[in-house]
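Excluded from the complex is one protein chain; the other protein chains are retained at their positions.
Just so it is clear, A and B label the chains in written order, and each chain counts residues from 1 on its own.
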Amino acid sequence: MISLTSPVETWAHRWPAGLKLGLMSLATVALFATEDPAILGASAFGVALLYASAGARFARAGARQLWPLWPFLVLIALWHGLSGQVAAGVALTLRLLAAVALANFVTMTTRLSAMIEVAAVLLAPFRRLGLSTRALEISIALVIRFTPAIARKGGLLSEAWRARSRRRPGWQIVMPLAALAIDDADHVADALKARGGVLPIPDTDQKG
Amino acid sequence: MERSIALVALFAALIAGLGFIPKFTLAFGVPITAQSLGIMLCGTVLGARRGALAVILFLLLVALGLPLLAGGRGGLGVFASPTAGYLVAFPIAAFVTGWIVERWRGNLAVVGAVASVIGGIVVMNLIGAVGLSIVLGKTYVESLLLVTAFIPGDLIKAVLAGLITASLAKARPASVLSRA
Partner (left out) sequence: MAPVDRPDDLLRLEDLRVAHDGCDVLGPLTLDITARRTGIVGRNGSGKTTLARVVAGLQAPTAGRVTISGIDPAKDRRGALDRVGILFQNPDHQIIFPTVEEEITFGLRQQGRSKAEAAAAVTAILTRFDKLHWRAAATHSLSQGQKQLVCLMAVLVMGPRWIVLDEPFSGLDIATRLQLMRHMARIEARILMISHDPESFAGYDRVIWLEGGALREDGPAAPVLARFTAQMRHWGDADDLSHLAG
């Protein structure tokens, strides 16, 4: 499956994922702690520099990912423009852009496997509470494997629908799609069971 | 155990899959996507605990950087955007929806729809609006007014969730874990 990682390798790819996530969290807290348009403007400019340092192609891909925010920017512009609080509106816009772009930057420069490792480390304390990190790893792999399969089945179902109907299918295919997902779940449960199910793995990595 | 994991993972994938169904626009211009229908179904079909787990698993993969939200969005950025409150609300909405279906043993289509209204609309928007008010700098009441535009579409989805759950209970009775 396509992930949102960058099309090009950048300097930031070589930074440890945990460090990037930590810095990003601190920066995000700081962004939401201030109202000062000057500080927020400087932050947004800094994030823009971050994207620029990774090259033009990377920066374009990053800009595309900010596009879904436009309805909110329009909303802020209208609201604050009409009520005359322009400075507050500018501050909000800068904070929104900086925070989202910074988080996207971390996502774009971190491989999925590195992210999963960080998640496993963060979730390790929950192991004492009985959370099976093994079950979690398997579940993550299952979702990655089945999302394209379900999307493809949705496509096949809507073709089967259109072959006998002049109208486009909508919600009508959700029920057969859910039924297919459930049948798949039964097969997957068998496939897991055939190879040992969710057995806890003995700690063999430490020895060798 | 294996079956629970498989169902939870496949419903997480189903939420993502529903994001690929093209959004349709209501008469007064509000776009609705099928993704929140997926959240409701997690509750009505899988029940409170497994339903919430499926949604959390879905969100975890979004956070890890997979473009699974409607419109191909994903990554950490969505958790800093104005709709972040809704992402927090997703698992709670699924839990409340599932909790109601597990306890109220009436006609599944009716119970499923009502549970989806309470969990998938009331709880969802009450929590989602908190996020909107923080990121957009509005008061909580102003934010709640903003989201009322989406309620007609959500009501349609809640009715669909009830109908779909009832027909699944007929087609695959063993899989409607909320009533198992």
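Just a few scattered comments:
Assume a contact is a pair of C-beta atoms (placed from the backbone, for glycine too) under 8 Å apart; a residue touches a chain by one contact, two chains touch by 3 or more.
What you see is a predicted model; the values in this text were computed from it and never measured.
Every shown chain that the unseen chain touches in the whole complex is listed here: A.
Of the listed residues A:R64, A:R127, A:R162 or A:H187, the one in contact with the hidden chain in the full complex is A:H187. Touching the omitted chain from chain A are residues 1, 138, 141-142, 144-145, 148-149, 152, 184, 187-188, 190-197, 199, 201-202, 204-205, 207-208.
To be clear about the criterion, only the chains that are shown with their structure count from here on.
Chain A meets chain B in the complex at residues 1-5, 21, 24, 28, 32, 65-66, 68-69, 72, 75-76, 79, 88, 92, 96, 99-104, 106-108, 110, 112, 115-116, 119, 135, 138-140, 142-144, 146-147, 149-151, 153-154, 170-171, 173-175, 177-179, 181-186, 188-190, 192-193, 197-198. The touching residues of chain B, when paired with chain A in their complex, are 1-3, 5-14, 16-18, 20-21, 24, 34, 37, 41, 45, 57-58, 60-61, 64-68, 71, 73-82, 134-138, 146, 160, 163-164, 167-168, 171-172, 175.
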